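Of the protein chains in this complex, all but one are displayed in their positions.
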Amino acid sequence: MTDELFLGLQTTLVGMGVTFLALSLLVAVSYLVAAAFRPRSTLEQQAAAAPGGPPVAVIAAAVLACLGQTDVRVTAVRRLEEAKAWRQSGRAAQMQARRSTLEKRWR
Amino acid sequence: MTDELFLGLQTTLVGMGVTFLALSLLVAVSYLVAAAFRPRSTLEQQAAAAPGGPPVAVIAAAVLACLGQTDVRVTAVRRLEEAKAWRQSGRAAQMQARRSTLEKRWR
Amino acid sequence: MTDELFLGLQTTLVGMGVTFLALSLLVAVSYLVAAAFRPRSTLEQQAAAAPGGPPVAVIAAAVLACLGQTDVRVTAVRRLEEAKAWRQSGRAAQMQARRSTLEKRWR
Amino acid sequence: MNWAQIGERLAEATGLNALTLGHGIMLGVACFLVYLAVVRRYEPLLLLPIAFGVLLANLPLAGLMEEGGLLFWLYQGVRLGIFPPLIFLGVGAMTDFGPLLANPKTFLLGAAAQFGIFMTFTGALLLGFTPAQASSIGIIGGADGPTAIFLTSRLAPELLGPIAIAAYSYMALVPIIQPPIMKALTTKAEREVVMEQLRPVGKGERVAFPIVVTVVTSVLLPPAAPLIGMLMLGNLFRESGVVERLTTTAQGELINIVTIFLAVTVGATASADRFLTVQTLSIIALGLVAFAFGTAAGVVLGKVMYLLTGGKVNPLIGSAGVSAVPMAARVVQIVGQEAKPGNFLLMHAMGPNVAGVIGSAVAAGVLLAMFGK
Amino acid sequence: MNWAQIGERLAEATGLNALTLGHGIMLGVACFLVYLAVVRRYEPLLLLPIAFGVLLANLPLAGLMEEGGLLFWLYQGVRLGIFPPLIFLGVGAMTDFGPLLANPKTFLLGAAAQFGIFMTFTGALLLGFTPAQASSIGIIGGADGPTAIFLTSRLAPELLGPIAIAAYSYMALVPIIQPPIMKALTTKAEREVVMEQLRPVGKGERVAFPIVVTVVTSVLLPPAAPLIGMLMLGNLFRESGVVERLTTTAQGELINIVTIFLAVTVGATASADRFLTVQTLSIIALGLVAFAFGTAAGVVLGKVMYLLTGGKVNPLIGSAGVSAVPMAARVVQIVGQEAKPGNFLLMHAMGPNVAGVIGSAVAAGVLLAMFGK
Partner (left out) sequence: MNWAQIGERLAEATGLNALTLGHGIMLGVACFLVYLAVVRRYEPLLLLPIAFGVLLANLPLAGLMEEGGLLFWLYQGVRLGIFPPLIFLGVGAMTDFGPLLANPKTFLLGAAAQFGIFMTFTGALLLGFTPAQASSIGIIGGADGPTAIFLTSRLAPELLGPIAIAAYSYMALVPIIQPPIMKALTTKAEREVVMEQLRPVGKGERVAFPIVVTVVTSVLLPPAAPLIGMLMLGNLFRESGVVERLTTTAQGELINIVTIFLAVTVGATASADRFLTVQTLSIIALGLVAFAFGTAAGVVLGKVMYLLTGGKVNPLIGSAGVSAVPMAARVVQIVGQEAKPGNFLLMHAMGPNVAGVIGSAVAAGVLLAMFGK
């Protein structure tokens, strides 16, 4: 009887302690997360909306190096054109590929 | 040959017998079910529509006993008010909690 | 080093060979399939649309034989009537059996 | 590796050397089944994946149904008796037992139509099949795919392919098999009987029904419990009206997923050596006997009811007792309207029709009790 | 076979001879649970299939839960700890943690409300349950079905039936259990507190939140990882906005399928010999204690916050910390509006409400760490 009561109270103390510890940590990280994202959130979204980005040049260069090509210019202008053509193609594709509208990418 | 025929006819007899027995029982219970539900069906549905009911008082009393509280009145009036508030809240919640419309209760 | 290179080139040769062989076969059978289906395609579809067909008479005859019945005439006229009644029933069934619209056949 | 070794490896790997005439014939069978499913529309939901399963199982060396193969794993759901009851869960969620509740006597027509099962059992015994095999062949007459597959997977899994194919093919042929039998056994006067309208059935009855059916049949005959229990759980979901999400899933995505796995792997049990036998021809012939005798017995009991009720029961509705829901009930409607245009028998036929589903499950239970391990 | 043998076989097969009073009582229990689910609408999504599982497990000789039976196979998803986390995946995909992110302090209310778990643990120990059983009984106070089932399947699977039934029943009774406690512990002035509107929460925070919660709680307490991890994966699907297909499936067909299998088989653990014991009555009584103390502890911490913030926190929202999402939050709304019509506490109560889900999973992790094998 006393043993059970002792184990019960002990477990209550430890259990509530760990639970409060864990959720207090979550309070702290939630504030950190909020602080990290709030001010920059609009900028972030703009960046996300922009097509291509930092890795583009690196990878394009690697591709070219890998093929031993050096005469192709990788410029910012080029990328913007691509993006434009991309949107056009997207629209055209949408109109035509009626049957493959569900073809989200798994392949 | 004779053995097979005998087993076949025997199985036919037993099988059809059990099948008719089982489905005859179902005929009987179907009539019983119909008898049990037909006259009272409208009353039943009214009861179902009423919020709260017999277990409410018992459980509320148990809750209070368990907390050593005796000064809270558990009355029929109270329950009806609750039901009304409940409906109001339900409506308000519906308007606001747009994002959680799918939150049927699993938790 | 030489071994690896040799195995690599060997595998490349074999792999590309088998891949081209397989897909060349598919080119061939695709042309065959196209040839087999293109000219007859409209006829095929008409046949498909017709209710009943070759197996009907055979099976009906078998059913009758199996029951020792010979006095039922199995004629083309009969079958057309059935098909007509079928369509009518289908329509009627659709109107009434509101609750069982989902009952595609599993049984 | 040297070139010779690579050549050897590829020669071992390719199926060209292992291709036999049996494989070729089975691929032809598969194509014929695709034709029946796609062009003739014979139960395509089942017969199309079954056909492709036949094809996949007869690709030399692909080993899809051998231990460790893709279809071998999916087949475990059939082997362990999981998939057919799950399909019945969805069937129950789709089924309206109202017409049966409104006229419970029609339960008996669903019992009579099981006669085809036992006659065919006898026929199969006489043709030399074992009792377990004969039971599986007889159950074709139940005209319920999941019941047939469940019983066969337990008693004679080696016959699963031909039995499933025969069951679904004849179900598709119900509009051709049944009418001549129905007409041969009835007089025009009998076929012209107009039945009185069914009473409406309340929600309380509808909710209680699946519970009492489960208890009564399962206590009487426990081997029927997996099929009846799941059928009735699905129906309870439906009739309770409080778990719409589960009803939708049971009769939608869940039954679809299980159907794909079940049908493909049941088809895949039809390897050339198992399928290309005289047994398969016997099964196809016996399956037709089963449907014919089931229909006949249903109609005969219908005639008895016609007599006992002083002509209030149209005997045609007895033929719907074989189940094959809702096709057999529609056949009743058609044949009835041929005799008397404007006579509406469909709802009256739905009672024996859904009773036949329960009847076949009970019959399967009897056979499992008598010839199961 | 001669006639005597057949008679013997059928007599052995039928469940009539094996039917006991225990079976009969359990079938009555099942019908009572169906009544609660269908007529009283107590958590029907779970309680209806649980009820049918109770029924199926108590059909004599049907053996559905014995090795090789249908429900035995489906139960493996519970036994191996797969189904509860998958349900949490769907719950995460449905849950909006925005109110919690907008006011992270309410996490603490979700911690306080776990007090009921540990008090009940102590009570169960005193009544003679083992620590593992007492943990499973205590977790009823978490008011989260999947967490209760997950922990119990690991620590005391023999109690799964009564614990699941108690957990879902009391969740349905939250609007009856909580208000008297809430009112008894608060003054009218406290209940009238109007809280300031929550700030909007950006997408970046919402996406980062499930990741940091998973890492923090799982590193601190690894046994909580399956539940928290899947809950947060579902939420990440939801908040990322780029995998709508997966979000829809997680909170739709997947959770529905898993719910059917989980609920039926959890119910099916309640065989007569396990369920018809004094233990079951103790569990039902202790479950009520758990809910009551959890609610009380939440409200008490709410009062502390009321004091510390100079009256900016309405202590009623503490009671939502038991979770039972979203019911407990709605109860806060109702009780709050009773004190001050027009006061809108629902969104403020959603913070502790969803925090309670995390809190219970953490508490379950502690109990697993202390009393797991």
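As written, the chains take the letters A, B, C, D and E, and residue 1 is the first residue of each chain.
Note that in this section a contact is a pair of C-beta atoms (placed from the backbone, for glycine too) under 8 Å apart; a residue touches a chain by one contact, two chains touch by 3 or more.
What you see is a predicted model; the values in this text were computed from it and never measured.
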Can you list the shown chains that the absent chain is in touch with?
A, C, D, E
For the chain not shown, which residue from D:10, D:189 or D:281 touches it across the whole complex?
D:10
Given the contact definition stated above, which residue among E:69, E:175 or E:226 touches the chain not shown here?
E:226
Looking at E:15, E:69, E:85 or E:318, which residue reaches the missing chain?
E:85
Which parts of chain E face the unshown chain closely enough to count as touching?
80-82, 85, 89, 207, 211, 214-215, 218-223, 225-226, 229-230, 233, 236-237, 240-243, 245-246, 248-250, 252-254, 369-370
Note that chain D touches the chain not displayed via residues 6, 9-10, 13-16, 19, 27, 30-31, 34, 37-38, 41, 44-45, 48-49, 52, 55-56, 59-64, 68-70, 73-74, 253, 256-257, 259-260, 264
What is the set of chain C residues that contact the non-displayed chain in the whole complex?
1, 4-5, 7-9, 11-12, 14-16, 18-27, 29-34, 36-38, 40-41, 44-45, 104
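The criterion applied here is as follows: only the chains that are shown with their structure count from here on.
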Where the contacts of chain B and chain E overlap, which chains show up?
D
Farthest chain from chain E, going by mean C-alpha coordinates, please.
C
Roughly how many whole angstrom separate the Cα centroids of chain A and chain C?
47
In whole angstrom, how far does the Cα centroid of chain A sit from the Cα centroid of chain E?
32
Among the residues of chain A, which ones contact at least 2 other chains?
none
Residues of chain D that touch two or more other chains: which are they?
220-221, 245, 370
Chain pairs satisfying touch are A-E, B-D, B-E, C-D, D-E
